[in-house]
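The complex appears here minus one protein chain, its other protein chains still in place.
In order of appearance the chains are A and B, and numbering begins at 1 in each one.
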Amino acid sequence: MPSNDDVHDDWKNLATSTVSDALDRLGIASQCVGIEPLDTTFRLCGRAFTMRALPASAAGGSLGDYIDDVPPGRVIAIDNAGRMDTTVWGDIMTRAAVKTGIAGTVLDGVSRNVDRSLDMGYPVFSRGRSMRTGKNRVARDGLNVAISIGGARVNDGDVLLGDCDGVVVVPAARESEILEEARRLDEREANIRRALESGMRLDAARRKWRFD
Amino acid sequence: MPSNDDVHDDWKNLATSTVSDALDRLGIASQCVGIEPLDTTFRLCGRAFTMRALPASAAGGSLGDYIDDVPPGRVIAIDNAGRMDTTVWGDIMTRAAVKTGIAGTVLDGVSRNVDRSLDMGYPVFSRGRSMRTGKNRVARDGLNVAISIGGARVNDGDVLLGDCDGVVVVPAARESEILEEARRLDEREANIRRALESGMRLDAARRKWRFD
Partner (left out) sequence: MPSNDDVHDDWKNLATSTVSDALDRLGIASQCVGIEPLDTTFRLCGRAFTMRALPASAAGGSLGDYIDDVPPGRVIAIDNAGRMDTTVWGDIMTRAAVKTGIAGTVLDGVSRNVDRSLDMGYPVFSRGRSMRTGKNRVARDGLNVAISIGGARVNDGDVLLGDCDGVVVVPAARESEILEEARRLDEREANIRRALESGMRLDAARRKWRFD
């Protein structure tokens, strides 16, 4: 598992839309579809700590006590197959995560006690909310394994970025080329914004900076 | 129909997540799925005043004038079968409800003039918003009858609780055992939160308070 220290600071300043464009240019389809922040101001950046959940067996089950062992700076990512009626995150988890310094939570599923996440400014990205516990409804099927979030593959240790528009995955295996491409696009967009501000027409600005 | 006076004050201080856990332990499936507050700060507590709506006949129809007869403190609950394109609540109803002292509205359907509900702080829980009236689109099919809200059964007089996570139904027939169980769980959660704050690991706190 890669150490968290090696997340490049530049990721924090890049919009998911810019990174998404970089992924497009490199032919990588790792934008999460349908995963939204509880609040539009939430931002998220860190390496994924992954978990896969399955419907519980007749004997019951739970996701277990894993949070004490998650390193600070990580983003907890739980694949609950998009289930809307059963939560896999809540009040106690948010409190424990903030205490540990975990960077945020991304769910292909829903959470409860969303007021706690909003009050503490702890970024949760998900498909929505409910109040039904996952206890005896879901069981852990794998820790630190490859999962699916909003149709995108997340490997344990991949960089997860989130903002007002949702979440993108930066596969660790191609991290530096994605960062390089995203920085280039970010600069180009800044040039177009400046040209617009100075009164240039958008079509002219795009031609000048070859943004198409 | 039970009087509203007998809603125990303790319900007001319990989260829907805690009551949901109590319902789980007692084997009662009365959590509403997909019903959300218009605003995350809304809270709701009161006995249901129920109505069932059906698509209107060729002769037209409406939900009629019922609001003047709803006792103060009640929660109006309307089952419109999850219809998203036809509203069953709006500006005039919100004004009349606030004037009467009605506690809130829960819809398996959508409302209009959502700004009025937000401005007046009148709690509406629903599937969303539209602007098309229900007039000549829906007709009243029953008043003070058993209905379905988000897949949960609501009998007239049942306690409805709502918060940031949605709505749960407390069937009047089992009210005191549910309240007792919810209070017990609430206390246990408070113990775990205190243990966390004092620096205990979550797994140890859960073991200590047998929260699983």
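Basically, a residue touches a chain if its C-beta (ideal position, glycine included) is under 8 Å from a C-beta of that chain, and two chains touch if they have at least 3 such contacts.
Values in this document were obtained by computation on a predicted structure and should not be read as measured data.
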{"item": "Omitted-chain contact residue, chosen from B:28, B:77, B:114 or B:160", "value": "B:114"}
{"item": "Residue among B:26, B:54 or B:96 touching the omitted chain", "value": "B:96"}
{"item": "For subunit A, residues in touch with the removed chain", "value": "15-17, 19-21, 24, 31, 33-34, 36, 40-41, 163-166, 168, 189, 192-193, 196-197, 201-203, 206, 212"}
{"item": "Missing-partner contacts on subunit B, residue numbers", "value": "62, 65, 67-68, 84-85, 87, 90-92, 95-96, 99, 112-115, 118, 128-133, 135-136"}
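What we mean here is this: only the chains that are shown with their structure count from here on.
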{"item": "Mean-CA-position distance for subunit B and subunit A (Å)", "value": "32"}
